[in-house]
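Excluded from the complex is one protein chain; the other protein chains are retained at their positions.
By letter and in written order, the chains are A and B; residue numbering begins at 1 in each of them.
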Amino acid sequence: MPHRTFLVFIAPSILAMVLFITLPILSVIVQSLFVQHEAVLITVENCTPFGCEKETRVDHAAMQALREERPLGQFAGFANYLNRNHLAVDEIGAILSNNQGFGDTLSRIFNLPFYRALSFTLLYCFVVTPLAMALGFAVALAVNTLPRLMKGPVIFFSLLPMIITPLVGSLILSWMFNPSGILGASLQSLTGDPGLSLRASPIMTWIVLLVYGIWTNGPFSFVVFYAGLQTVPQDTMESARIDGANRWEVTRFVIIPHLAPLATFVALVQLMDNFRVFEPIVGFSAEANATSLSWLVFNDLVGQDAQLFGSAASTSVITIAGVLILLAPVLLRTWRDFNRKAA
Amino acid sequence: MAQIRLVNVSKRWGSYVGVDNFNLDIADAEFLVLLGPSGCGKTTTMRMIAGLEDVTEGEIWIGDKIVNNLEPKDRDISMVFQSYGLYPNLSVYENIRFPLRVRGIPKAEHHERVMRAAAMVELGPFLERRPAALSGGQRQRVALARSIVREPNAFLMDEPLSNLDAKLRVSTRAQIKNLHHTLKRTTIYVTHDQIEAMTLADRVVVMNKGLVQQLGTPTEIYDRPANTFVASFIGSPAMNLIDGDVTDGIFRAEGMALPIPLGVSGPITLGFRAEDVQVVPQGGQLSATVYSMELLGDATLVSCRIGPALVSIRAAKDFRTQIGAPLHVAIPPSAVHVFDRSSGQRLSDNTGLPAQATSSKTGAA
Partner (left out) sequence: MTDIANRRPLALKTLTTVFLVIWLIAAAFPFVWTVWGSFKVEADFFSRQSWWMAIEGTRTQAQTGSAFTLQGYEGAWIKNEFWKAAINTMIVTLSVTIISLTIGTLGGYALARSGYRYAFWILIAALVFRAMPHITLVSGYMLPFFELNIWGVLPTTIIVLVAINQPFTLWMLHSFFLSIPKDLDESAMVDGCTRFQAFRMVIMPVMWPGVITTGLFSFLLGYNDFAVTSMLLSQQNQTMVPKIASFLGSIQNEGNVMFAVAAVVSATVPLFILVLFFQRQIVSGLTAGAVKG
């Protein structure tokens, strides 16, 4: 296809992506270097017949003028990245130089908001992805043995946890896990502990969030693996059987190698999606015990009086860097393949 | 008038050379076949003529115009694709009518022209069907009808028979030959099948690795292959090629001794066709043991090994022997082709041909 025709066809898509993906990324980087204006305080003297009082308050008019003049806020360099709410360089330094053993160091670092969010995000990513894939693979193997008539309805129900709006899905589960919801109440009576609440301890909250993650991500792996199972070469399976392989060996030496490239694809997509985990934290109201990088950004942006654009932007930049690190192996491999092909 | 002329045409992708410095004059109403193994650049050449591929260097002329920068639709050609490229959502009738529709030919003419084209390829009963409901041979004929309905200046055909079974291939081949005779249009036909090339072509271009190996009539190419590549590509079985050395005018290889009256010496490659030599009970220029014997029906093919080469000899249909039995072959001087060992180029200009064919001139590049 000639360059000109190509350009005409692709221009709208490129334009949309440049305007609303590339530019926002640049905008985030710029914003991350600024902090919101400090409140302009004025002291006014209120004189009443009983005497004069001095009062300090925020000068709204001056703030307004300041915001209009410099909407980005004050230039702060890398201060946003380094402050307590992000990389917390000073605090980490203090913790490392003065602590009472390894456990203390960890728990104090974990109390810093950014590291708390980062650790849960990574945990979610690397626990949910493999477990959801294992679940999906098991379901795919099981569904594959069903009679044809049963497959349709089973696939229908299996798709639901994936297709559901994430916020809605997490709300539904959260209501069931509520101490007075069906699962929460049953758990209390099973353990005989009336104080047992999934909200109460970080560990329980984490487990519930991970269960939700596996529940909602499993079906994607299932669908992809199930489709992959339909394309397993029959000849190879049959020759493996004739060569004396049992059921497990056929799975191990024929089916799994056949699905391996699909598994790489699924793992990549799921890691990317799980890294932005966000809605379940809102849905489960779990922010007291578990936060994620995306949630930190969200929290800065919905701030009641002032939105902390600078803070949100620097978390965003760090998150984007995280995504790029996750993607790096894929990008490097593509780059090498491409150069080899070209050479 | 549709002479097609290619002047120094090259196609490169980065450092990969698809077609290298191709020169060709195709006369009006000629049937030209581009022949070669897959990846030799024959399809690329045709696609450049059609305008589906950019030309990296050189000029392509159709009639009296340079068409390098013309869109395919402005070149007044039609093309039959290897997998036919039928429009699956249109009926056979609409498929054939499509070129008339998009070219804005007056509606009143459509029906008559579609019916005429359909009749030429015997598609009458299938006009209302969708392509999916047709057999491979019928789809092939729809593609043919679609390409002739517009009566363009030139037809291009890209391996049109390769997806058909052997029997249908023979009858469709005959149909294409007959259509060309009726329509008298310039036709360029790409194939890797040397039998199609031999049966259809006025002239054949043999290509390999982007280079023209030989240009000539089917007889010239069969009887006087320009190099070892052409020799091994044309004919069934292909020409036997044996590496050996000439000393004092005698060619020697394992089990072989043969006078070469050419004045060459040193390493050469010697070629002869299976049907040009005879099995003899004693003597002969080649002695070996039988490696295999195949009955073809009209003849018996005996093979033996000379060094790494497997040599085939066509014997009478009632000839019988055993694997491992001794074999003697007489090679008449007129059957011998001599090629340079390192370049593969033909050396024997004055031998290896039946007397009557020597007069035709060769167009070897």
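Please note the rule applied: a contact is a pair of C-beta atoms (placed from the backbone, for glycine too) under 8 Å apart; a residue touches a chain by one contact, two chains touch by 3 or more.
Remember, it's a predicted structure, so these values are computed and weren't measured experimentally.
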item: Contacts of the hidden chain among displayed chains; value: A, B
item: Contact residue for the chain not shown (choose from A:138, A:196 or A:232); value: A:138
item: Candidate in contact with the missing chain, chosen from A:101, A:152, A:195 or A:244; value: A:152
item: Absent-chain contact - pick from A:182, A:207 or A:288; value: A:182
item: Contact with the hidden chain (one of B:19, B:35, B:60 or B:79); value: B:79
item: Interface with the undisplayed chain - residues on chain B; value: 50-52, 71-73, 77-79, 81-89, 98-99, 102-103, 143, 146, 150, 156
item: Contacts of chain A with the absent chain, listed as residue ranges; value: 1, 3, 5-6, 9-10, 12-14, 16-17, 19-21, 23-28, 31, 71-72, 135, 138-139, 141-143, 145-147, 152, 154-161, 163-168, 171-173, 175-176, 178-182, 185-186, 215, 219-220, 223-224, 226-228, 231, 238, 241, 247, 262, 265-266, 272, 275-276, 278-279, 282, 285, 293-294, 297-298, 300-302, 307, 309, 312-313, 315-317, 319-320, 323-324, 326-327, 330-331, 334, 338, 342
